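What you see is the complex with one protein chain gone and the rest in place.
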Amino acid sequence: MKMEKEYFLSGKINEECGVFGVFNVEAASQLTYYGLHSLQHRGQEGAGIASANKDMIIRHRGEGLVTEVFTEKKLKTLLGEISIGHVRYSTTGGGGIDNVQPILIRSHKGDFVIAHNGNIVNAEKLKIELESMGSVFQCTSDSEIIGHLIQREEGSFEEKIIKALPKLEGAFSFLIMTTEAIYAIRDKNGLRPLSMAKIGEGYGFSSETSAFEIVGGEFLRGLKPGEMVIVTKEGIKSKNYTLATQNKMCAMEYIYFSRPDSVINSLNVHNSRRMAGKILAREYQVEADIVIGVPDSSLSAAMGYSDFSGLPYEMGLIKNRYVGRTFIKPSQQQRERGVKMKLSAMESVVKGKRVVLIDDSIVRGTTSKLIVKLLKEAGAKEVHMRIASPPIISPCFYGVDTSTYNELISTRLNEKELAKYIEADSVAFLTESNLEEALGENICKACFTEKYPTEIFGLLDKIKKEGKNE
Amino acid sequence: MKMEKEYFLSGKINEECGVFGVFNVEAASQLTYYGLHSLQHRGQEGAGIASANKDMIIRHRGEGLVTEVFTEKKLKTLLGEISIGHVRYSTTGGGGIDNVQPILIRSHKGDFVIAHNGNIVNAEKLKIELESMGSVFQCTSDSEIIGHLIQREEGSFEEKIIKALPKLEGAFSFLIMTTEAIYAIRDKNGLRPLSMAKIGEGYGFSSETSAFEIVGGEFLRGLKPGEMVIVTKEGIKSKNYTLATQNKMCAMEYIYFSRPDSVINSLNVHNSRRMAGKILAREYQVEADIVIGVPDSSLSAAMGYSDFSGLPYEMGLIKNRYVGRTFIKPSQQQRERGVKMKLSAMESVVKGKRVVLIDDSIVRGTTSKLIVKLLKEAGAKEVHMRIASPPIISPCFYGVDTSTYNELISTRLNEKELAKYIEADSVAFLTESNLEEALGENICKACFTEKYPTEIFGLLDKIKKEGKNE
Amino acid sequence: MKMEKEYFLSGKINEECGVFGVFNVEAASQLTYYGLHSLQHRGQEGAGIASANKDMIIRHRGEGLVTEVFTEKKLKTLLGEISIGHVRYSTTGGGGIDNVQPILIRSHKGDFVIAHNGNIVNAEKLKIELESMGSVFQCTSDSEIIGHLIQREEGSFEEKIIKALPKLEGAFSFLIMTTEAIYAIRDKNGLRPLSMAKIGEGYGFSSETSAFEIVGGEFLRGLKPGEMVIVTKEGIKSKNYTLATQNKMCAMEYIYFSRPDSVINSLNVHNSRRMAGKILAREYQVEADIVIGVPDSSLSAAMGYSDFSGLPYEMGLIKNRYVGRTFIKPSQQQRERGVKMKLSAMESVVKGKRVVLIDDSIVRGTTSKLIVKLLKEAGAKEVHMRIASPPIISPCFYGVDTSTYNELISTRLNEKELAKYIEADSVAFLTESNLEEALGENICKACFTEKYPTEIFGLLDKIKKEGKNE
Partner (left out) sequence: MKMEKEYFLSGKINEECGVFGVFNVEAASQLTYYGLHSLQHRGQEGAGIASANKDMIIRHRGEGLVTEVFTEKKLKTLLGEISIGHVRYSTTGGGGIDNVQPILIRSHKGDFVIAHNGNIVNAEKLKIELESMGSVFQCTSDSEIIGHLIQREEGSFEEKIIKALPKLEGAFSFLIMTTEAIYAIRDKNGLRPLSMAKIGEGYGFSSETSAFEIVGGEFLRGLKPGEMVIVTKEGIKSKNYTLATQNKMCAMEYIYFSRPDSVINSLNVHNSRRMAGKILAREYQVEADIVIGVPDSSLSAAMGYSDFSGLPYEMGLIKNRYVGRTFIKPSQQQRERGVKMKLSAMESVVKGKRVVLIDDSIVRGTTSKLIVKLLKEAGAKEVHMRIASPPIISPCFYGVDTSTYNELISTRLNEKELAKYIEADSVAFLTESNLEEALGENICKACFTEKYPTEIFGLLDKIKKEGKNE
């Protein structure tokens, strides 16, 4: 879950992404560029933008950051007042440029474009069914499926979408664009976020509310589970493609993925983290001198811990801002250098101190171990690790890469054993009920509980059987 | 048809491509790289290679020359002993990377890869039918269709291909690769070339025979119209997927496209051109001092003209070898500079001379006009243009871009008028029967006669109706 | 001074750089790569590394980040156990690749390499003198001068350096490398930092101590003003090339440039900033609800302000981590978007609050104005700006770009006027004596006082006369 940690340790990565779109605004693709840039933390592997100009849809996509994929010249070719875009985090499958979205479907009835955030849990089943009816798949991602389902339905384009959506199980937010409309869709379980805003005379959609400011948008509301919002020249309307909904926002959106200034289901992310930090302090008191967080995602929780405990909040770890995709990775035996290229301990801050170290989550524990080592080498007398979420014990099938299942350290070690393994003086996690106290009840906690809010089509058994699904 | 001329004048380009593949050879993708390099003259817009390693198919493709798309590192990831590749010439549709082949179809029954040279004339009809059954298209090219047709059939993979092929009308050579086999296919009209060779213990396939030498291959034979050759670990076998065949090799393969050292239907390209030049000399005598050809494709015909006429063969035009895709194009009013960047007249050769200038074909006449001007400015006393093919009066639907139809100068001007227009002292073309004398009867001459060897599904009417199909 | 602010507002930039070198270590250039990466915040325009392998010096340099300039392959060509490198911040002159260091001097007596951090104030005078003696300059930077001065002296290479150095006035830290030695040099005024470390059997040098950790180095000490340290196979020795020294470390190293985990003259940067924040709180009390800092360089001071005032430290501004060199800059009328691409206000944090906003310095006030606006739009009731340094009233000639002199807002507006201009509710700066309280007396405060620690060769008059030196 910790994107950057994972990056060093195994190349295992999640499938969280970001989508952004605007309708009826000037220079639509340019606003989409700025919007995607604000969502860049949700995916750095690839980016794409499509725009509709009169009867034509133009798309450009590439591997890398938004700012690497798009030049001013390229952006100027993406004419029109309707545009959607996508930033992609790498998936297990990888697949390079082929899997970079948005997906463009060519049709004699009118081309359309799809940007997808999330994971379809019945993807394999649907693909086999579709193939048996003659469908041809060209990507390894599951986002292509919705295009096939739509094409196989009858009726107006809107009707076709509404008929297709109930066949999908899992987590998804879609933006679908034609030359005349944008269809914004949230899955019936509400697992992935999607919000809408007013931008001048037009509208905007975004995975996170924090992207609206840069485009001058005024946040209206989040879409509801099972809702489809359609904007056309005639205006905006909302439909429920199903009424069998529940509200199970991915807890990791609060804990790790989203920007602190985003608001999800009326709860600000920074505040939710700060609250988690306060609860940690309340539940797991410890004699210590200072509290520090692993930058950037754990700083809010560290502040919360400081609030409640009264321990001074300190800057004990410094993050190097320039670690990009292109840096030369240290060889295997130099794994420590990898962490050191990203994080430095502040000797002047931690020397001789008993440190409470806040991190948002622990996946495999390997990075945690190296961070503890960093702090001890810098002179920390004690390091008490406090994790602002419960232990991760089950794989996610809704967008977080499941392939690390067998490496999930909390499936094997309890807090005490874990403390020993990472050489910390103590370790404590939030409990499930603590988490609900911080985030409310309408969240998906499957990775902490193995209780999935949807059918999962045998995926868990499959992974367990395979032992190590790599 | 004149690739390089067109390049300067309108961006209109044909859809001729090159395919190459090898089976059961070491470092298969590396041989494919060398083979495609030898076919580079058939397409410079994009290149791609796929290889099969055990159960996995890997593909890499990109825009540009073979040597630009593939680094050594990239090539080394394309493991395995089976590989096919493709070089692409830009199409009207363009479409960037999405249209670069080979096409990779993902399927739970096993992935497969398609490389296609040619044009399907019933593509639009097939696409609409397939879409109405739910197919989803992601390219603008027609090469995707065969994948859909195969997927919709029942039976073994071989059976599926054999059932699918008869639905296609038009010109095509396919290489289809699975993890276990290569299927090499030629259309039933024999419009596009495809040859096979023995390479050590394995086999090779190529659009032109000239690519076999570099990979150490021994040319076996060309495929027959309507033939499918299958190579697997069990060996090689041939099937006819139809018996309703004819032998109508595209005349332009001899006249312009192919390398002079290629052999098509047992006739060497250089020799066929030299023969065309001899016939030109025999039919259209003229008082002159020297004969020169437009490099490179008209040099063979110029030699032939010299052979018969006894006029000295001279180097009257020099071609700059370094004009690549990236050169900065002169502005519109500097069109002459565009030609001058590519061709220079040899003043010391042509000054004061009566010149016979051989070109392989005339499309719009604009470049011809500039070349005549070049020679006159260099001091040529007279310029007699002799064209080693008949006047082009009808569009091609088999791979040569039809969009230039309304600009085909021979639909409007006879030889005398054309001479006046391009400011030459005379112009003469081969006749249709001259062409048969040089190339034999088994050729497609549709672009000279408007008599198409296949049904063309109303394409001609459509183009004529549209007036200017751009 | 505010690198990133400046970037948006005018392209004016300072000449601070970073140097790093190692002697007698394996894979020296690789360690230099990691070291430079840790100094990346000191310059992002260009990077270069030279290494000495036996009798040969190899150098590679390029424009961009360390990770962009060096591939693994490139780095492997830089063989040997001695290496120095440089990261460059863009200068007014710019000059692209020509000005990227290290400078390589070819000589029949042995090549040598120079990496320079700082500014020579008598550069123009020296260049004219050298030219009059026949010297040829090929860069616009002043770093080339030391090479010329060395070449014109007699004696051993060490003697030549010692004779050359006293001719230079101004701010400099040099690393000079031959195939046998590294010479590390600090200017006699101590204006620029340079530290040394033990790395295994060898030694390392760095502009900042924070770069030693990543290469496994143990910080030994900072060089003294006027000191030259020489490392050879025989060991390490120290010489004073002059005794007329003073200790005037650039205050901006503490206030803005350096990483918080660096130690300069025994004072940790983070601690010095935190102390400055405490003093701000003590001197300029204000009724408020929260205190926030402009990330990243002002967070330490904001913490200090919180410490003393008891106001909660909050995360009121979020910085986008993905703003690189390549992003498409908003047009002039969209200057606000430029700031918004980098900074977002946390509505949930600041809404309805009276905010103390800490920034490290104010140059032109334009960015400050936009940040205040951001916060007010996010609902902040009041914004009290507190600056962790005194007003900047005079240009710097030691490495901070002087060209902004006429735009220095504090030369025209007092605190009250400035508050009005940037639409803050109040503004307050540290005083000169406050600064000494935080940083000690051994600092250069010329930009706050117009009292320069060296002769400045008429540079101030020149700038004032020119009015606007752009």
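So that you can tell them apart, the chains are marked A, B and C in the order they are listed, and the count of residues begins at 1 in each.
The rule is simple: contacts are C-beta pairs under 8 Å (C-beta built on N, C-alpha and C of every residue); 3 or more make two chains touch, one makes a residue touch a chain.
All figures in this text were calculated on a predicted structure; none of them were measured in a lab.
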item	value
Chain not shown, its touching partners among those shown	B, C
Residue among C:R88, C:H116 or C:H148 that touches the chain left out of view	C:H148
Candidate in contact with the missing chain, chosen from C:K54, C:K73, C:H108 or C:K465	C:H108
Selected residue (touches chain absent from view) among B:N53, B:T179, B:T232 or B:N271	B:N271
Candidate in contact with the missing chain, chosen from B:N24, B:S51 or B:S300	B:S300
Full-complex contact with the absent chain, from B:G62, B:P260, B:G379 or B:G440	B:P260
Residue among B:S132, B:S238, B:Q285 or B:S348 touching the omitted chain	B:S348
Touching residues (missing chain, whole complex) on subunit B	30, 33-34, 37-38, 40-41, 44, 65-68, 70-72, 75, 210, 213-214, 259-261, 263, 268, 270-271, 296, 299-300, 303, 307, 312-315, 318, 320-324, 326-328, 337, 340-341, 344-349
Residues of subunit C in contact with the chain not shown	97-98, 103-109, 124, 127-128, 130-131, 133-140, 144, 147-148, 151-152
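Keep this in mind: only the chains that are shown with their structure count from here on.
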item	value
Chain hops separating subunit C from subunit B, counting only touching neighbours	2
Dominant interface by contact count, named by its two chains	A-C
Distance-to-centre winner among chains (Cα means, whole assembly as reference)	A
Whole-Å gap separating subunit B and subunit C, where each centre is the average of the chain's CA atoms	59
For subunit A paired with subunit C, centre-to-centre distance based on mean C-alpha positions, whole Å	36
Gap in Å, rounded to a whole number, between the CA centres of subunit B and subunit A	47
Multi-partner residues of subunit B (each touching 2 or more other chains)	none
